[in-house]
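Shown here: the complex without one of its protein chains, the others still in place.
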Amino acid sequence: MTRTVQVRRGAYQDSVSLMLISRELSDRPGVATVQVAMATALNLDLLSGLGFDLPEGTSPNDMVIAIDAADPTAAEATVAALDEALSRRPATAGALDPGAPPPATIGAAARRVDASFALISTPGRTATIDAADALAAGLDVMIFSDNVALAHEVALKRWADDAGLLVMGPDCGTAVVGGVGLGFANVVRPGPVGIVAASGTGAQQLMSLLDGVGLGVTHCLGVGGRDLSADVGGRSTLAAMDRLDADADVDTIVVISKPPAPEVAERVTSHARTLGKPVVIGYLGVGRPDLTETARRVAEATGTTWQPPRRWGADAPAPRGGYLRGLFVGGTLCDEAMILAAATVGRVASNIPLAGQPGLDAALTSVGHTFIDFGDDQLTSGRPHPMIDPSLRLERLRRELADPACGVVLLDVVLGHGAHQDPATDLAATIHGSSTPVVASLVGTRDDPQGLSDQAARLVEAGAIVHASNAAATREALSLLEVAR
Amino acid sequence: MRTGTARPMAASVLLAPLLDGPRRALTVAHRSRLALQLADEHSRVVLGVMFPGAVRLPFGCAVASSPSASSSLSVGDGVLAWGDDVYTVARWWRPARPRHRTLGAAVDPDGVRRLLLRWRRLLGRGPGLTPYGDDVLCGALVTLHAVDHPALAALRAMISATALESSTTATSASLLRAACEGWCIDELADHLAAKATGARTAETRAALLRVGSSSGRGLLEGLALIAPGNLRQVAA
Partner (left out) sequence: MSTRQDPPRPLSARTVVTAGAQLLADALTTQGVSTVPVTWAPPVAGTEEALTTVMLDRRRAAANAEAVRRMTSARAALVDVRPAADALGLQPGQFLHAGPPVTWERASGPLRGALIGAVLFEGLAATSEEAESQLASGRYSWEPCHARGAVGPMAGVVSSSMWMLELVDEVHGNTSWCSLNEGLGKVLRYGAYSPDVIERLRWMTGVLGPALQQATRAHGPIDIIAIIAQMVQMGDEGHNRNRAGTLMLLKEWLPDLITSGRDPDDVAEVVRFISGNDHFFLNLVMPACKLMTVAAADIPGSSVVTAMARNGTDFGIQVSGTGDRWYVGPAQIADGLYLGTFGPDDANPDIGDSAIAETAGIGGFAMATAPAIVRFVGGTVPDALATTLRMYDLCAGENPGWAIPIMEFRGTPTGIDVTSVLRSGQLPQINTGMAGKVAGTGQVGAGLVSPPMECFIGAVEGLASAAR
């Protein structure tokens, strides 16, 4: 075998494109592994873990190419194929003159077309530059990027406040603006509900549950997980509430978030009183309503008949020994499940532990009842989100199913725009034939491109129990454990 | 089971009953470079397929490219099926339905009276896919709906009692039915909003005039028939 490592200085490509290219090249004959990635610390660790010798002195702006091929010819051919793949220009649709080169900055783009919205997913350490450009150009902006400095978030939101603009994010993974899904978003029908969400997967669960009872959503405005902290002060939440209040298509406003700082909660509550529309506030936390209960209250507020969310699959098997292992791609779904689990089983370890609960070691070794959020920043730096690239979680699922200490696996499957086009198939193949029960929450709407019932059917066929409600899935998973009885 | 090539479309929420319902066969009622109008078994146009650059009709769905020619065409069970191509909804959008009660101050009672007397003579008058007279009527109906005018109910009753399909083109008949409920194209809604808020109307007017060969002009005439002044003049 021939191992080749090349570094391209300053050759930037986004991590998703590189992942797609790596995958495409790995299918070439005579090639064992191809990894093309930006030289972030995490990616360098991964590569050296795969046994590649890496040169010193690379920066995250450099591209690393690592090839493990049968012979030098195959390696060379792979590099040539890579060059071709990198030089391919994406087909872009837009309102530009066909002859004009694409704009180089958001400000330049805004001068060319009549746009009112910018979507930024550039690396976190530079995303503020692009977001400020968007605000200066008078655009509302969604910042998908994570790892943006807190001080920058505050500065951007202060600016937006004064300019009457909205900053969604940073780390805003999910939004729906007038039916348009941005980032990880579900296909929803326009309706009377407007959502302000400090949590992406929380918003997706809520939209999916509302879709389940035929309730449409006009806007779902993500504000980023830190918006309701004392430092940021809920600036975007309040601005988003105002926007929804002014929107004639919205009748009912919903705010969902982890519990905010107390003074911020007070500010949100008193602001809600000044609005002309009913506001349902759903703060997730110990002793508070779960997302499914919030969905029920929203249905009630709009006069919609509530039905319990769907369950697919066989009857529950008999309770058994062992621990609960939760493998999540959605942080809020993971939190919600941990809160419910901790109330029943007490000690719950996690890489995003609840207050007073144990954390995990660097290798994320399971200890007792264990929950892992694969979407956590630490696991996504320099690589795609697990909703796009399921490999890390699949690998862990395999290990948990083989672990005699594991009694039940609980996991989430999130559908919609931006997500993997068929997450159930790989999961089903891994689950199939396992004696350990698997309970899944399936977050999606009837119109999602993956096909909600197809995905459910695939998981059920492999033996999983599937719930549309994450809370219901968690409760059923707990009921399968002897210790929880 | 879904078979064939899956393609995305952006569908008007007015199409939801059709898409969610059982499968029904459709036929092509009208074909142009930018759009196709599809009719049901009663020859009513129920769905417009719009290609990039087309004006967004209230009962339309936008697709990226023209489907391959095929005789089998149906809608229902969540899809628009066209031979081997299966279109599913990637985005739902709500067509424009302007509401500007403040614009009521600009309504000319004589204009409303003239419309109630003249509407039959406008119906189907003029050449093309949407006859000019129908465009005027649509502009007037949408304006009456926007200001919540009491005359709308009577006019709507008279129009729905008329065999529209035998008076005008099938596409225009469907647009008239939509206008009776206040649904319209974005360009008309944008112009009404600019008028109602006292904003600059030069751009919205120009955009409306670019619609069709004369449709935008017809809509504008219908609007002017009901609400000739703009709000700022009225307020002054």
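Letters are used for the chains, namely A and B, taken in the order the chains are written, and counting of residues starts over at 1 for each.
Please note the rule applied: a residue touches a chain if its C-beta (ideal position, glycine included) is under 8 Å from a C-beta of that chain, and two chains touch if they have at least 3 such contacts.
All of these numbers come straight from a predicted model, not from anything done at the bench.
> Quick check: which displayed chains does the absent chain contact?
Among the chains that are shown, those touched by the missing chain are A, B.
> Identify the residue among A:242, A:377 or A:403 that touches the chain left out of the display.
For the chain that is not drawn, the touching residue is A:242.
> Taking the entire complex into account, which one of A:22, A:58 or A:128 touches the absent chain?
From the options A:22, A:58 or A:128, the contact with the absent chain belongs to A:128.
> Hey, which of A:14, A:263 or A:454 is the one touching the hidden chain?
Only one listed residue reaches the unshown chain, and that is A:14.
> Since one chain isn't shown, list which residues of chain A touch it in the complete complex.
Interface with the chain not displayed, on the chain A side: 10, 12, 14-17, 59, 61, 90, 92-96, 99-123, 125-126, 128-130, 132-134, 136-137, 139-140, 144-145, 152, 155-156, 159, 162, 164, 166, 177-178, 180-183, 219, 221, 239, 242-243, 246-247, 388, 417-418.
> Contact with the hidden chain only, please: which chain B residues?
Those residues of chain B that touch the unshown chain are 8-10, 62-64, 90-91.
Throughout what follows, only the chains that are shown with their structure count from here on.
> What residues of chain A sit close enough to touch chain B in their complex?
Listed in rising order, the residues of chain A that touch chain B are 93, 178-181, 187-190, 216, 218, 248-249, 417, 446-447, 449, 451.
> Mind listing the chain B positions that touch chain A in their complex?
2, 6, 8, 13, 16, 52, 78, 88-94, 99
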